[in-house]
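What you see is the complex with one protein chain gone and the rest in place.
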């Protein structure tokens, strides 16, 4: 299954790109598991996801928790806590 | 002792004048007693002060309660509950 | 803190009043503006106009005291209050409260505090003009409840204060 990933703010800076299309292994079922798998993909990913507790995620532009299933996801985004307003 | 009285809104309309100078009897010591005495001065006053619980008072432009002493008062005002803003 | 209180018969330009408070400064992070506007109805009945009577001298003093009180409660950088009196027609502004602070919490809280006090303590009285004549607006219990929020936090204050 291919999924489009998007990164924002310092997650984007650390990963080094704003978006990419990935194919996650079949065992990766949740947002939390996806972060763990991403962290294993190289130094820049390890740095971006070194503290998954502070990273927020959205599936198809809705906030989700780390235990959310990525099964139906078209687009998954990772970003730091929001600081708008 | 002479005191300047001022009336606002429907208290003014009922009394029929915006202000006057009165000489209250020596036994009239508080704002509440002054309202009772005023109510005895004629039909228009009786109407204005028929329900003293809803009338607010100020002495020298500061809100006071009915038990406030009028001894040092230069100007005493009577008016309905405020409806500004 | 920059404090401005204006009571006037004339309409005012809310945008210009708000701009005065922030122009040329970079310490303000939050500005809350409350505009109270004359509606075309009062408790369901269409109205032609409102007329506001006030107690000159006391009104200014009361409002200024409450602005000072707000400044002791919250870290404010500026407050402007404009309150009209006289005849006001539907759609026109009656009152404007502008509060400026570094952060939003103080600006919001001070604006609400000042409005609650203006509604219940500032010596203004509204009369509505309808086709059936002129009547004085009754004070509402809801406004008293709103104002009581602020004194409840300071036990021991004199009830008439």
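Note that the chains are named A, B and C in the order they appear, and that numbering of residues resets to 1 at the start of each chain.
In this section, contacts are C-beta pairs under 8 Å (C-beta built on N, C-alpha and C of every residue); 3 or more make two chains touch, one makes a residue touch a chain.
Not measured: the values here are computed from a predicted model.
Peer 1: So which shown chains sit in contact with the chain we cannot see?
Peer 2: Per the contact definition above, the missing chain touches A, C.
Peer 1: Can you say which of A:17, A:41 or A:63 touches the chain missing from this structure?
Peer 2: Residue touching the absent chain, from the options given: A:63.
Peer 1: In the whole complex, not just what's shown, which of C:34, C:55 or C:74 touches the removed chain?
Peer 2: Touches the omitted chain: C:34.
Peer 1: On chain C, where is the contact patch with the chain that was removed from view?
Peer 2: 14-15, 18-19, 22, 24-41, 90-91, 102, 104-105, 107-108, 111-112, 115, 142, 146
Peer 1: Touching residues of chain A against the unshown chain: what are they?
Peer 2: Per the touch rule, chain A residues meeting the hidden chain are 6, 8-10, 12, 58, 61-65, 68, 77, 79-85.
In this text, only the chains that are shown with their structure count from here on.
Peer 1: Measuring centre to centre with C-alpha atoms, which chain is farthest from chain C?
Peer 2: Of all the other chains, the one whose centre lies farthest from chain C is A.
Peer 1: Using Cα averages as centroids, what's the distance between chain B and chain C in whole Å?
Peer 2: 26
Peer 1: At what distance in angstrom does the C-alpha mean of chain B lie from that of chain A?
Peer 2: 72
Peer 1: How big is the gap, in whole Å, between where the Cα atoms of chain A centre and where those of chain C centre?
Peer 2: 48
Peer 1: Multi-chain contacts only, two chains or more: what residues does chain B have there?
Peer 2: Counting only residues that touch two or more other chains, chain B contributes none.
Peer 1: Among the residues of chain C, pick out those that touch two or more other chains and give their numbers.
Peer 2: Expected reply: no residues.
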